[in-house]
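Just below is one structure, and these are the notes that go with it.
Complex shown without one protein chain; remaining protein chains in place.
For clarity, chains are labelled A and B in written order, and residue numbers in each chain start from 1.
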Amino acid sequence: MLSSDRTQKNDTWRSLGLRLALFCLPIVIGWAALEWWAARVPDMYSVKRQRFQSQAGDLDTLVIGSSSAFLGIVPELLPGSAFNLATPFETLYEEDNLMTRLLPLAPKLKRVIFQIQYPTFFSTRNPHWEDWRQYCFEQEWSIPPEQVKDRIDCRMWSRLALRTPRFYIERLVGAIRKWTRSRKFVLDQTEIASIDDRGGWHSPKDASEDLSVASATNRLAHHHRGMKADYKMDNIARFDHLLSTLRERKIEIIFVTLPVWQTYRDGMKPECWQETQQIVSQRTNDVDVCYYSFLTVPQFEAQNFWDVDHLNTRGAVRFTQMLSAAMNRKKPDSVATGQ
Amino acid sequence: MTHTEIHQKLTSIARDVFDDPALQISDSTTANDVPGWDSLTHVNLIVAVEKAFGVSFTTKDAKTLVNVGSLVELIAKRLK
Partner (left out) sequence: MSFLSFNFAIFLAFGLLIFHLARPQWRPCLLLVLSCVFYLSWGLTHTLLLAAVTVGVYATALWMESRPAEQSKRALMALGVMTLLILLFAFKSATWFLNEFSTHTRRSGLDEAIFVIVPLGLSYYVFRMLGYLLDVYWEQIPAQRSFVSLALYGSFFPQIVSGPIQRAEDFFGQLDKIKNPAPGDFVVGLRRILFGLLKKVMIADRLAPLVASVHANPLGFSSLELLAGAYCYSFQLYADFSGITDIAIGIGLLFGIKGPENFNLPYFSPNIQVFWRRWHMSLTSWLTDYLFMPLRMSLRQLGTTGLGLAIFINMVAVGLWHGLTWTYLAFGILNGVFMTVSVLTLKERNTFFQSRPNLARIRVFAGPLLTFHLVVFAQIFFRAESLASALSYIKGIVPGFHPAIIPMRRFDVSLLDITKYTLMLSPVGLLAMEAINWAVGQRLWTDRFLSAPRPFRWGLYYAAITGLLFLFKGKMTFIYAQF
């Protein structure tokens, strides 16, 4: 009796298994199709990568950094042929790895402009620092997440899991609509930081959002939540590794701090900023590593800022022109000792 | 006291506690079978039984009660 019960049960499990497999098949196929589609939808990271790769052979200047540089440095206004590779919420770990991977692709690279801002040495990927972005680096640049436990995640390879299925379904519907209208297959970049400029710069427009104390407090609180003294040593190690990689290729390094609005500046912790200044100034010299800090430069008025710690289009143009002039003059060190 | 005597006395107590003069309980009756017998009134029954029989129960005792039969046995045990 027992054995026939078991075979009966096995049959039911087998039939259940088959039914389940049959049921899941369309879902799996649909998912795979959407993933295929998603790989063709451009986003900030894929666009940057494609544009960089198309220009890499002739590049002589590269801009690396986070959102400040992403919005604030206009590659066209820099001397030579430049590309802005900065992305929002980028960390030193990613920048270090990017450099190692990209240098072989850019044989003519002469200089790298590296953004140093207030959170730079005290932040790393953590939940407050938009940790989903580490998977963008994995998918576009094959730079894996720093922590091993983050590597056991389906977002390493799945675009749908990274940006939600809805995001890609909407793009698909939009593309189909456009095709029915114009017979052309055009893909929108409606993600927030769509890249306007061939050189990788995003023009934030000339608007000025809230520059008040309240807004600065919010922004600083957001930064402070992700900043920890514990991260400093690791970040310095990465920083040094990056410098040595660049130095090996005899590439000139230009550190730069972009302007911030005074409400933000007033809320910065002086000890953190001083430590940052120290770290950078210890590594500058007259020859190939220099530092331009525009933190307290008075020429940047309210109308140059998009928000408390980012420049708008007008500000970016002005900043890049000033930076280019400084680079041309080859002024040795203009390390500001401001807060 | 015999089993039947306890049962009779218990029935009259239960009729009073649950406000049902026609209530009939047997050894297998549980709280689910009697309307109004829930966690809130359970202890009222215990208190009434304690007073009527002059016994005292512990929380452990109250926990082990599954049906009326077990209550009757418990009362009998306590009376000894």
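What we mean here is this: a residue touches a chain if its C-beta (ideal position, glycine included) is under 8 Å from a C-beta of that chain, and two chains touch if they have at least 3 such contacts.
The shown structure was predicted, so the numbers you read here are calculated from the model rather than taken from an experiment.
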From the list A:R249, A:K269 or A:R283, which touches the chain that is not on show?
A:K269
Using the touch definition up top, pick the residue from A:I116, A:C136, A:M227 or A:L242 that touches the left-out chain.
A:M227
Logged for chain B, residues touching the omitted partner chain are 19, 38-40, 42-44, 46-47, 57-60, 62-64
Had the left-out chain been drawn, it would touch chain A at residues 9, 12-13, 16, 23, 26-27, 122, 149, 153-155, 158, 160-161, 164-166, 169, 221, 224, 227-229, 269, 272
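Here is the rule we use: only the chains that are shown with their structure count from here on.
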State, to the nearest whole Å, the distance from the C-alpha centre of chain A to the C-alpha centre of chain B.
73
